[in-house]
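What follows is subunit A.
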Amino acid sequence: MGLDDNLMNEVGQNTADEAIKVTDLHKSFGTLEVLKGVSLTARKGDVVAIIGGSGSGKSTFLRCINFLETPSSGTITVGGEDVEMRADGSPANRRQIERIRTRLAMVFQAFNLWTHRTLLENVIEVPVYVLKTPRAEAIKKAKVLLDRVGLGDKAETFPSFLSGGQQQRAAIARALAVDPSVMLFDEPTSALDPELVGEVLTVIRDLAAEGRTMLLVTHEMKFAREVATHIIYLYEGRIEEQGPPDEVFGNPKSPRLQQFLKTVGW
Partner candidate 1 sequence: METLLDTLGLAQSMELLSLSPPGWGGNLLRGLVNSLQIAFGAFGLGLVIGLFGAYGKLYGGVVIRDLLGIYTTVIRAVPELVLILILYYVGTDLINQASEAMGYGRVEISGVVAGIWVLGVVQGAYSTEVLRGAIQAVPKGQIEAARAYGMPAFLVMRRVTIPAMMSFAVPGLANLWLIATKDTALLAIVGFSELTLETKQAAASTRAYFTFFLAAGALYLVVTLLSGVVFGRIEKWARRGQPSLRAGQSR
Partner candidate 2 sequence: MKLKNIVKATVTAAVLGAGAASAEEVKVGIAAEPYPPFASVDSAGNWNGWEVDVINAVCEAAELDCVITPVAWDGIIPSLTGGTIDVIMASMSITDERKKTIDFSDPYYDTPTVIAADKNSDIEPTAESLKGKIIGVQASTVHQAYVNAHFSDAGEIRVYQTQDEANQDLVAGRIDATQADSIALADFVSTPGGACCEIKGSVPDDKAILGLGVGAGVRKGDDALREKLNAGIQKILDDGTHAEITSNYFKTSIYKK
Partner candidate 3 sequence: MTLRALFQPHRIVMMVLFAIFVIWCAMSLRWDWIPQYAPLALEGLWRTIWILIVTCILGFLLAIPLGLAQAIGPWYLAAPARVFCTVIRGTPLLLQIWLLYYGLGSLFPQIPWIRGSDLWPYLRQAWPYAVLALTLSYAGYEGEVMRGAFSSVNKGQLEAANSFGMPRFTMFRRIWLPQAIRNVLPTLGGETILQLKATPLVATITVVEIYAVSSRVRSDMLIVYEPLLLLALFYLIIAGVITLLFRKFENRVPTR
């Protein structure tokens, strides 16, 4: 699965399969340029893992994709639909952004569950109030999803009473409830105690196995190599190296990537 831009253009008939396409994305905070032109294409079923040191811009990149951060320039296409942007990169059409966001389910490092609602309420919130799914239907589906992440018995519990691992699994259930076309994982295990990481990774692994399209920012190299179909290594706001996992991890070409893999104990 070639993700290279030039390659994609050659196999233009495959654009129907494109889940997400980002071209030449720039982002500056004041004078500090965090992203210096990052491009990426993910087709349906792709699992793209984005790795890199802290400050490499990998989280910012993910957050730009659903406009939690406003890009400075570049284009973003979701499911073949170009996101309308003004010259400064800010979204021109608020409605469109809101609609597109419902298809890009985000899982956050800090879970960000709504603490004033139970797990079940957290999961049905977006289906009922944004997608206008009938409540009964949403509840039925939410229960299935909570069962799936192993929290069926905690549906009526408030998030703060649960462990981090449980909260993150609930957050994944919340993401699944919107039937996303792409799931965005922003370092989903970084805030967890080591013994809780496994339970979350298991859930993500299952999702990858069933062919979900995912963008995954992570520090878990082993996990990335195992589940990803494509690896992107970011260095100081640029793609330093990318390719299939076995190549990137097995035979890193860039000295920076080699150095990076050494420091994370690969």
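Regarding selection, all candidates are chains of the complex that A comes from, given by their letters.
Rule of thumb we're sticking to: a residue touches a chain if its C-beta (ideal position, glycine included) is under 8 Å from a C-beta of that chain, and two chains touch if they have at least 3 such contacts; residues count from 1.
Quick caveat, the model's predicted, so the values are computed rather than measured.
When the candidates 1, 2 or 3 are screened for touch with subunit A in this complex, the one that qualifies is 1.
Across the complex, subunit A meets candidate 1 through its residues 66, 68, 94, 97-102, 104-106, 108, 110-117, 125-126, 129-130, 158-161, 178.
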